[in-house]
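Of the protein chains in this complex, all but one are displayed in their positions.
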Amino acid sequence: MGTMHIDGHEIPFQENDNILKAALAANIEIPYFCYHAALGSLGACRLCAVEIAPEDPNKKPRVVMSCLEPAKDGINVSVSAAAARQVRQTVIEFLMVNHPHDCPVCDEGGECRLQDMTVACGPPYRRYRGRKRTFTNQYLGPLVHHEMNRCITCYRCTRFYQDYALGDDLGAMRLRNEVYFGRFQEGPLTSPFAGNVIEVCPTGVFTDAVFRQHFARVWDLETAPSICPHCSVGCNTLPGARDGTLRRVCNRFHPEINRWFICDRGRYGHQYSEHPDRPLTAQVSGVKVSYREALAAAAEQIKAARDRTGGLGSTREDLESNAILQTLLNKLSGRFATFSDPQLETATTAAVAALQSSGGAPSLSEIEQADAALVVGDLTTHAPMMDLALRQAYRTGAKLAILHSGPSLLTRFAATTLTVAPHEIGAHLLHLNEQAATASTTSNKHENEKKLADIATYLTTAQRPILIGVSETMAAPEITALAQLANALGSRARLAYALPGANAYGTALLTPTNSTTAMLEAIESGQIQTLIVMGNDPLGDTRLGARWREARQCLSTFIVSDCVATATAEAADILLPVAAWTERGGTFVNYEGRAQGFAPVFQRAEPLPNTAEVLADLAHCLELALPDAAAVLSNIFPGYQAPLPGTLGSSLSAFPLTMQTETPIGSAPLGHPGHWQVTLASWYGDDVLASYAPALVELAPPAAALIHPTAALKERIEDKEQVRLRGPAGTVVLSVQLNNDVAADTIALARVTLAQLGVGHGDLLELERIS
Amino acid sequence: MNDESNRQALQEDLAQLPATDPQRRAAIVPMMQSLQAERGYLDDKSIKEVAQVTGLSTTEVEELATFYSLIYRYPAGRHVLRVCDSLCCGLRGADRLLQAAEKYSGVSLGKVSPDGAFSVLPSICLGLCDQAPAALLDGEAVGSLDEAALQALLQRLQQED
Partner (left out) sequence: MEAVLTRHLDAHAPLSLQAYQAAGGYHSLDAAFDHKPEEIIAIVEAANLRGRGGAGFSCGLKWRLRGADAPRPRYLVCNIDESEPGTFKDRHLLYGGPHQIIEAVIVSAYALQAEQVVIFVRGEYGKGGHGLKRAIEEAEKAGLVGSNIKGSGFNLQIKVHLSGGRYICGEETAMLNAIEGRRPNPRHKIPRPSVKGLWQHPTTINNVETLVNVPHILLNGADWFRALGINGGCGPKLFCVSGMVQHPGLFELPCGTPARELIFEHAGGLAAGRTLQGFIPGGASTAFLLPEHLDVPMDFDPVAKAGSRLGTAAIIVLDDTTCPVQATLNLMRFFARESCGFCTPCRDGLPYLAQILTAIADGEGRAEDLILMEELCNTIGPQSFCAFAPGAVMPLTSSLQCFRDHYESHIATGRCPFDAANKSGA
């Protein structure tokens, strides 16, 4: 848009750029603290001083803050001018007046912006002779450690926490040189994005409480570009390891996905890989053996079973492993499936099919640009960073609408929230389709009808509407109905689904139609004798765990490979522990269909093979010629090239999935008298892997039966009252918690409770009062 | 209008606003003032009350409560004497007054007398420089103070209770 000069360099700038932003884009260093690319300019730290030459040569040059000064065509800016340097040096001197000299023991060491800026601008000696002011710290929970004396009051933490992430329990208290960043009272930070304050803080005020427990100097950390395995968004991360153990995970910038931030599940979920129960040694019949011995035992059983072998892949396993497992089963003429629940299979494949025909899901940075959005389900817990992207859209005025059955953090920002029982979601989506088509506005509608009309209005009048479905809590017909709505809204509308697993998209592409049902039936009828389960936990499935546990009894051999101690791994005849994501390379396909490579960050003292290697070794023992992963994948995906770690990733050119999801909505059974419909009350730290991360588990809300106050009143159930829940797999006694975000006739339960009862979203349940 | 009806009017206004309306915040300071007028200071419970009524978080309320000099987060006496210590009063003996206040009351600045009767606080310029040295007693101006006048004032407060 224009050009300015900085110390003799020609620097281009865009419209509305300030000098600092343009300079940084051109790789010109101007020291700064409070500016942040995502948070913008504030003008508080006063470090980014530069000198601007006057247009009128008779006037004096001006020293200005480059973050607040608009870039203008032709101006001459100097970073090195003595006057600007003097200002920066004095500002550093001021910031160091109260800063403790605790650098040798500070966790921020090695990545401390204050130290860098002090070296870059600062005075070598301290002239202030007074005492330093001191603060007491607060306990902020298991994730973030607080050390207020190091604060330089740049306001980045609260600007991120409150203004950007819309959290409300971290604030700036008091004034003058006593400004204090903390909570009203001690206690865990409640935002799902709290951990980012660690990275936005330029000093060591907020540091990683988990990393601290097993600390290493950051320059000693081994790192490599990785991809977060905890949901389908696929945020880019930079894990750090030392001495053969994983220590922490940080954000890694990806311009279209997570950009500067990651969620707390992504930052702290990695603790699963250092969990004491993590399987690290192979086992046969519960006895620890060498990897080779276990492999030989497995090969022997598979040889005996041949085409009566089954293989169950996983949405959290990388693309390579799933594809090789599929190939192996093909060679054996066995059976391959990827899901533990048929409903999840149809919903996920329906979602991927819909995305394929809708032209692809929007990236997070595109979601931020939306001016209206409809979310079906609870986005925060299934794709936290998608939620954060929607919060950005909300901040710029987008109308959010939410159609859901259970608790959801996003409802706070919704212009319209429709809370309906699981079985009514589909009907409401169909209504919405009609509304959008006719844009009718009849008065005197039922309240929900009015809300539907409002939602239809937001979506039809928006320039950039976005529809997002949470596929784990949707049935395939609902997935399709949402896609139809997107279709009806025309090409301005974009469609996305939060999918169940980091590689759910990639896995769905490999999934044979109705594979789960077929697999279960094949096991139950004895057609399958030996089952290889790879990174999946069918026995722990919420809805079908009990059936799988019974099916397992029909098997002669149960071979499991995993990196966490799931119920399935514990029930294995042959257990083959594998490397965690940070210990291996691979590829995940995120919700957009973007294939992203990740690199091994470190090796454990006793390295474990990755799943693809286990399968190759197994094939070797079986004397089967198995092509390598690259060959397998290019066979399946035309022109496939493995996406290199650290790049933007590539879109998978895959065959289109076809779905038979013409099951009409509304045929689902409506509520039975005396029964409650079940929905999932998840929380943002919750996924299979992260449930092995102690710091996150500490924050998990206690299990309770969440019901709406009106429903409770109707049934004369009191808050905190103990009730007995009866499901197909068992009985659970829980205390009731009233919650306005739960639909009528609905009961919201934690994932563990669902598994105990053997029910999933939309199933029916009996509730009994214990008097 | 007393503070309770004041508060009720505020609450009614708030009831009209959507939960995320930015104007809700505007009620925080009046709400705190009204509660403090009744309770003398704002304890944690009062902060929670303000948060609940305005729909904001306790942290957001605390951000303001701790900024303002006239919002007390610690107990204050039933009577609060704020003695100006800025320049014009300083020139005319404010430092001696503040020392005398501690001496006669036996309570250090910012603390509450054992019987809960009063607190003495230093204050920035009260806009009473024409009556320096000056103070505010429960919001009423008291000008042209000297040590004797101050002593009499404190004695009167002790006797009144």
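Read from first to last, the chains carry the letters A and B; within each, the first residue is number 1.
What we mean here is this: contacts are C-beta pairs under 8 Å (C-beta built on N, C-alpha and C of every residue); 3 or more make two chains touch, one makes a residue touch a chain.
Source: prediction; values computed, not measured.
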Displayed chains contacting the withheld chain: A, B
Touch criterion as defined above, residue of B:Val83, B:Ala100, B:Ala117 or B:Leu136 at the omitted chain: B:Leu136
Options A:Val91, A:Cys235, A:Ala481 or A:Leu544, residue touching the unrepresented chain: A:Val91
Contact with the hidden chain (one of B:Ala27, B:Val53, B:Leu81 or B:Val112): B:Ala27
Contact partner of the left-out chain, one of A:Lys21, A:Arg46, A:Arg267 or A:Arg751: A:Arg46
Absent-chain interface as seen on chain A, which is shown: 41, 43-47, 49, 63, 65, 68, 86-87, 90-91, 94-95, 97-98, 127-130, 152-153, 155, 172, 174-179
Residues in chain B touching the chain absent from view: 22-30, 32-33, 63-64, 67-71, 82, 85-88, 90-93, 95, 123-132, 136, 139-140
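Keep this in mind: only the chains that are shown with their structure count from here on.
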Distance between chain centroids, defined by C-alpha means - chain A, chain B (Å): 47
Residues of chain A defined as touching chain B within the complex: 168-175, 180, 183-185, 412-413
Footprint of chain A on chain B - complex, ascending: 19-20, 44, 47, 56-63, 66-67
